[in-house]
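Incomplete set of chains, arranged as in the complex.
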Amino acid sequence: MDEQAIYRELRSLGAATVYEAQGAKGAIDSGIKPIDKASRLVGPALTVDTRPADNLMLHYALLKARPGDVLVVDAKGFVEAGPWGDVLTAAAMKRGIAGLVIHGAVRDANAIESMGFPVFCRGLSIKGTGKVHPGKVNVPVCIGDVVIRPGDIIVGDRDGVVVVSADEVSTVLESARAREAKEEAFRLAIEQGASTAELLGLIPTLEALHLR
Amino acid sequence: MDEQAIYRELRSLGAATVYEAQGAKGAIDSGIKPIDKASRLVGPALTVDTRPADNLMLHYALLKARPGDVLVVDAKGFVEAGPWGDVLTAAAMKRGIAGLVIHGAVRDANAIESMGFPVFCRGLSIKGTGKVHPGKVNVPVCIGDVVIRPGDIIVGDRDGVVVVSADEVSTVLESARAREAKEEAFRLAIEQGASTAELLGLIPTLEALHLR
Amino acid sequence: MDEQAIYRELRSLGAATVYEAQGAKGAIDSGIKPIDKASRLVGPALTVDTRPADNLMLHYALLKARPGDVLVVDAKGFVEAGPWGDVLTAAAMKRGIAGLVIHGAVRDANAIESMGFPVFCRGLSIKGTGKVHPGKVNVPVCIGDVVIRPGDIIVGDRDGVVVVSADEVSTVLESARAREAKEEAFRLAIEQGASTAELLGLIPTLEALHLR
Amino acid sequence: MDEQAIYRELRSLGAATVYEAQGAKGAIDSGIKPIDKASRLVGPALTVDTRPADNLMLHYALLKARPGDVLVVDAKGFVEAGPWGDVLTAAAMKRGIAGLVIHGAVRDANAIESMGFPVFCRGLSIKGTGKVHPGKVNVPVCIGDVVIRPGDIIVGDRDGVVVVSADEVSTVLESARAREAKEEAFRLAIEQGASTAELLGLIPTLEALHLR
């Protein structure tokens, strides 16, 4: 199965299912969300470690990015600067970059949304940035209590963002499919009147707690 | 007047009007909001007291809920776990549950929104939950500086959520209608050129403060 | 060029461009955002200094406002009260007021959005306010680390709000046009394959940092 | 056993023990803390419901307070005003008031600390308050997800504040003593080498989870 097919399927399964499927790990904290709630993003991470309020390294990262990459930028959580906007979005789309996850804020939200480029961030800010600070590209970064290494697979949607280790993608996909199938079976059983407590086998636990 | 008619009218009047009509009390804090800004929710509370990051009691509450109930869940304000998602939503809708208010986060926001189930929460999280912690159902809970007792009537919309004591519903409804009528009269007078200061009788106050 | 034409052009240029065009100053912090993400607001400030949870001065300000004014209200950042709602919106629109920026919260968000009145705020709250506290109108106020003096020009959109000194508006507009033209040229060059690092002249900086 | 003796013993047992002793309920959220970490406060609540940034009702409450009362003030969580300072502290001490718990901020922290008056608050602010807003004294208030009714017993120390229903004080005291005795026995056993897992009977749980 080729990468693109895997990514398409992960995109369709969604972040919550992938998170559970890989053993409830790899979720970025709940403060990073897409500016367009319909956004769905999947691809390998090109990581960027930069200071807050400076975007030199973002311009540099665009020179290094390959089509399909997801830029994952550790801007240190600072939300009073918008180091990414519509011009960078245009340049990123031209290079075929899949989307942006930034531990910080962006500007030009409406333009970005209408261009259809998935951006996951902590906020929107019009405040400016310098273009002088050195930083690093393709080193492990740590955002929202999760490590993201270059090449890790990013899966994001309205619910949040999860990071999958590149060498676990096939296993995780299989497990996610199984989980999705199980949930689909649950939905059918629920439609026919089953309770979630029965489906999940929680009745013994409830009885042990004298909850009946 | 039957309950359903009362609920329909409270839904149409909205949370802010109901809050004022009952003497400016019973409003949950501003951090709990609907995931769909068009949501409107009214119904009697089935309360749930649970620990953060565990949803055993949510599954239990579904066994106890009656059609029309609003689940009101004190998950201790923790937003880094999503103890409610699309499967629980499907089960809740199958039972005729009216909606969910949770002092915590949920997942599967887009699915929930498309299913048309009103969910009021503090955030969205893909992070998982256990299914082992005991808790309580139908005890008073305290969320956002408001007490909610089992059977209290919940009224929620984009502006927020207000709690009405079950035995005050008729009085509150009457008062809310009167308030709405007065505001409607205000709108007409404003359309004809009146100022809000005149309509609310604030001119003497302003004059006493030498504000003219 | 008349004021209205200037305002139309600033509205179209947007807050981020105007902020940069005036030398990266005057941006209110990122916590104040429009309730309708499509809102665009431009006009001279009528400033209001009021205590939290009291709207006497808002009613007073409406008596003083002129068509086209933007109400800029320092309500001290308190988000657990909604001193502005649909009735005040109707009165403000009747007087031709252009919009509201409030360091605090409002209520009746859906009604305000459907009336098409631009409101920029920190949150939504149904909680009530008194109508007794004195305050001041048309004095300098300080919100989100920016001073706003009466008559300053407010420019707001989804990305945020920026304040332009009245006597700098012409210069800022010119500079904003130049910036927009430059960005348009960038977009064309990007379309033809140029990198942002080249366009912004960052190659020497990157080389000096051994980033190539 | 007289009230004063009960209060002295509750003071010595401390907030955490009392909280557990009454069934893990009644704790105000962790954001309200003493300005002096050595403070210990016990007494019946005189509740005050006031608007933020106005202290008329605090002056009124002093007229109503009896020796030994604890003022419990719902100032709506607003921390950018300091409605209580050294003059009010002097007046409160003159009347024999036991201390203050405020859902808001105070000023004159060093003076208050040196006067030895226990104050539990959310912050320190020099910003001023009005003296015009009506409010209520001796009504139930809801702070930090806890209801406090007039006469409820407040127990506070560095760890936090817990509220005990007046009619449960004797039972809670007895239970707190038992808990303290048990913990004392634990400390002795620990000194002699016992593990907390053994003392609390957690070995079977750990074994069931294959944690050995």
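Per-chain residue numbering starts at 1, and chain names A, B, C and D are given in the order in which the chains are listed.
The definition used in the following text is that a residue touches a chain if its C-beta (ideal position, glycine included) is under 8 Å from a C-beta of that chain, and two chains touch if they have at least 3 such contacts.
Small disclaimer: the values here were computed from a predicted structure and weren't measured.
Asks: Beyond the 4 copies placed here, what is the full number of copies in the complex?
Replies: Altogether, the complex is made of 6 copies.
In this text, only the chains that are shown with their structure count from here on.
Asks: In terms of residue-numbered contact pairs, which of C-D, B-D or B-C coincides with A-C for over half of them?
Replies: B-C
Asks: When subunit B touches subunit C, do the two copies use mostly the same residue numbers, with over half shared, or different ones?
Replies: Counting which numbers both chains contribute, under half are shared, so the two copies meet through different residues.
Asks: Quick one: superpose subunit A on subunit C by CA and send over the rotation angle as a multiple of 5°.
Replies: C-alpha superposition angle, subunit A on subunit C: 120 degrees.
Asks: Please compute the C-alpha centroid of subunit A, do the same for subunit B, then give the distance between them in whole Å.
Replies: The computed centroid separation for subunit A versus subunit B comes out at 31 Å.
Asks: Multi-chain contacts in subunit A: which residues touch at least two other chains?
Replies: none
Asks: For this assembly, give the contact graph shape among line, ring, star, complete and other.
Replies: other
Asks: Output every touching chain pair, sorted by label.
Replies: Contact pairs between chains: A-B, A-C, B-C, B-D, C-D.
Asks: Okay, in this complex, where on subunit D does subunit B touch?
Replies: 74, 77, 142-147
Asks: Inside the complex, what are the residues of subunit B that reach subunit C?
Replies: 14-16, 19-20, 24, 27, 29-30, 33, 37-38, 157-160, 162, 183, 186-187, 190-191, 193, 195-197, 200, 202, 205-206, 209, 211
Asks: Residue numbers of subunit C touching subunit B in their complex, please.
Replies: Residues of subunit C touching subunit B: 56, 59-60, 62-63, 79-80, 82, 85-88, 90-91, 94, 105, 107-110, 123-128, 131-132, 134, 137.
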